[in-house]
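For this view, one protein chain was removed and the others were kept in their places.
Labels for the chains are A, B and C, by order of writing; each one numbers its residues from 1.
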């Protein structure tokens, strides 16, 4: 069990914020997916050397920033606000999907883009899982 | 005219990305509003000393991160994707409105919260203006 | 007077953290320089289209992140730690100077790089002014 998972469990005992019915495993998977996606997108933005990849680099920088914002939001149970989190999850999903589509266009030329696209798709799915869970709770 | 405005104008001549019909004044105002809101929320999160303000502090940290992500996205015309930007603007608006509501609850006790709430409301309005403009373009 | 300046003054009355002898005008100028530099570097990283500018783009992304971290640190008087802040100012200065040097190499080809280099130099100077002030206080 990672330190982050241990801390999340320790915090949820100490304080309120997030609804008790929230499945923390689904949330924790999304935190890890966002972290992985931020790292992959940061590397991919750095690697896009040829002229044809400027759109990919720029979208990757946006996705890295959004994934970091999304991850931090899930690490802050105290300020939990369902409407805000659902809107952020929608934005993170939209950006990951658009970024994956752009990266897939270069997947045959660049191994970095292929791996980045895969990480973006996994992050979009993890965000969707949290969103589905939250919609079922309302 | 600020350096950021000058650079945005210089960049839009050099490259594509954002649609030419985009009103850069509306966008520039939103960039400034996001920057001001990130700063105000960062300070407000740091200032919330008493026990009653923990939700406010946590929401302010989320809003600061989202405003930074939003601002950077608008500073990157190369990776412009209308669907992604509209989803991010919706998320930024939702978070600024929720944060302003929370901060307003402490506005009489704390001058910092009162000013932060005002900055959040202005940022929500600036995001809405860009969103309205983009919807009219589609 | 900007909202950020007003809030900084309001906060310094409410709480401790930073030493009272700290000249807040010098600090405020550095906050503004960091904010401007983050914006300029984010745009410059997005604009570097041709193959020759990849090092510039990558350094600009690093500098944008460091300037944001530096700015936020100065907006948080509560956690003020002189050793940490001086080390961060040294890092921010080193990164702004290296980034300005790299951008200057493309200043004749790209107006964006020319303006970004200028903003980096101003940020390095503003960091140095805070550092000089802090060293005099010790």
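To be clear about the criterion, a residue touches a chain if its C-beta (ideal position, glycine included) is under 8 Å from a C-beta of that chain, and two chains touch if they have at least 3 such contacts.
Treat the numbers as computed from the prediction; the structure is a model and nothing was measured.
When the full complex is taken into account, the listed residue touching the unshown chain is A:36, out of A:36, A:54, A:70 or A:131.
When the omitted chain is restored, the residue from C:8, C:31, C:57 or C:130 that touches it is C:57.
Looking at chain C, the residues touching the absent chain are 17, 54-62, 65-66, 68-69, 72-73, 76-81, 83-84, 87-88, 90-91, 93-95, 98, 102. Although one chain is not displayed, chain B still touches it through residues 45-46, 49-51, 54, 57-58, 61.
If you put the missing chain back, the residues of chain A touching it would be 2-4, 6-8, 10-11, 14-15, 31, 35-36, 39-40, 42-44, 46-47, 49, 64, 68, 71-72, 75-79, 110-112, 115-116, 118-119.
In this text, only the chains that are shown with their structure count from here on.
Rounded to a whole number, the gap between the C-alpha centres of chain A and chain C is 28 angstrom.
In terms of their C-alpha centroids, the spacing between chain B and chain C amounts to 20 Å. Listed for chain A are residues 54, 57-58, 61, each touching two or more other chains.
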